[in-house]
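Here the complex is missing a single protein chain, while all its other protein chains stay put.
Entry: chain A
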Amino acid sequence: MKRLNFIQSRAFFRVIAILVPLVLNVYGIAAGSTEKASTVSGSVAVVPAGEVVRGAEGGEEEEKAGDVIMHHILNNRVFAFPPFGEVKLPEIKVGGYDISITKHVVMLWVVSAILVVLFSIVGGKYKKMTARQAPGGLVNAMEALVEFIRIDVAKANIGHGYEKYLTYLLTVFFFVLLCNLLGLVPYGATATGNINVTLTLATFSFFLTQSAALKAHGIKGYLAHLTGGTHPALWVIMIPIEFIGLFTKPVALTIRLFANMTAGHIVILSLIFISFILKSYIVAVVMSVPFSIFIYLLELFVAFLQAFIFTMLSALFIGLASAHEGHDEHEAGVASH
């Protein structure tokens, strides 16, 4: 038995000894360098094909790959459709401020348009339905999501008077979800992978939270909350802490959504570029393709999860701000940061 194990382990090592040089492509460095250009333009959306392959040295090429990845992630005024060419968007400047329409702005418009069309269709069908009819197809799918947000997110976290905030929560959920999903479609760009977009969304949540707190407690109660209910001698410490605490919540919302959406794309692109950096088909087959597909599927899940978490945390903050229980609830909210 021992002997068998020994033989097996030796066979294993032999396989490794064959595989490792193959993976590192010691046997045929020249293999496939001619066809690489077409592969690059096929799989990676943005660059002209030559740019990745040109660098002769490993380190130099790695930097090129990094540039390509950043180019793909960041915002710019070019909408590229690789095999067919690209659309340049106009540059608009008003009073020294650059307000030109960029890739992400276009994606935001596309998302808004899709949502308007989708929900007019669903709403129209709903109006036509009689009370005893069951919704089917698209209407049913949307109803499931809307009901999920209404009951499990809004009602569970805000409680009494959640209807006022339901419109915002539903809007932000579907908006973020569609932005995330369109980032995974070929030729699409992730608008939520832009920190300006997420900061804007978080700012809406911030103002809603503050207005909910003001409405629930009045201006006096709101200011009393800033003291944390402590002795006046501690106010020197408590007020700055509570004041900063007001702003950490929206900043956390911003960074979370932005970093999640950006990180996934960077990981997918890095996995694809490993095969170009190592110049190996075997790496492409063994590593790049399966792992990037896996991360892509993970991203699909993360798109839903992050939309849900953004909505959930917005609802939670609103609920905590408008809670009438007083300082126990409040401190729970602060302690969570």
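We adopt the following convention: contacts are C-beta pairs under 8 Å (C-beta built on N, C-alpha and C of every residue); 3 or more make two chains touch, one makes a residue touch a chain; residues count from 1.
One rule holds for everything that comes next: contacts and distances are computed from a predicted model.
Undergrad: I want to check something: the complex is missing a chain, and I'd like its UniProt protein name from "Peptidase", "ATP synthase subunit c", "Pyruvate dehydrogenase E1 component subunit alpha" or "Fe-S cluster assembly protein SufB".
TA: "ATP synthase subunit c"
Undergrad: Please pick, from A:179, A:295 or A:313, the residue that touches the omitted chain in the full complex.
TA: A:313
Undergrad: Consider the whole complex, including the chain that is not shown, and state which of A:252, A:274 or A:287 touches that chain.
TA: Of all options in A:252, A:274 or A:287, contact with the hidden chain holds for A:252.
Undergrad: If the hidden chain were put back, which of A:205, A:260, A:275 or A:292 would touch it?
TA: Considering all chains, including the one not shown, the answer is A:260.
Undergrad: Identify the residues of chain A touching the omitted chain, counting contacts across the whole complex.
TA: Touching the missing chain: residues 152, 156, 252, 255-256, 259-260, 263, 305, 308-309, 312-313, 316, 336-337.
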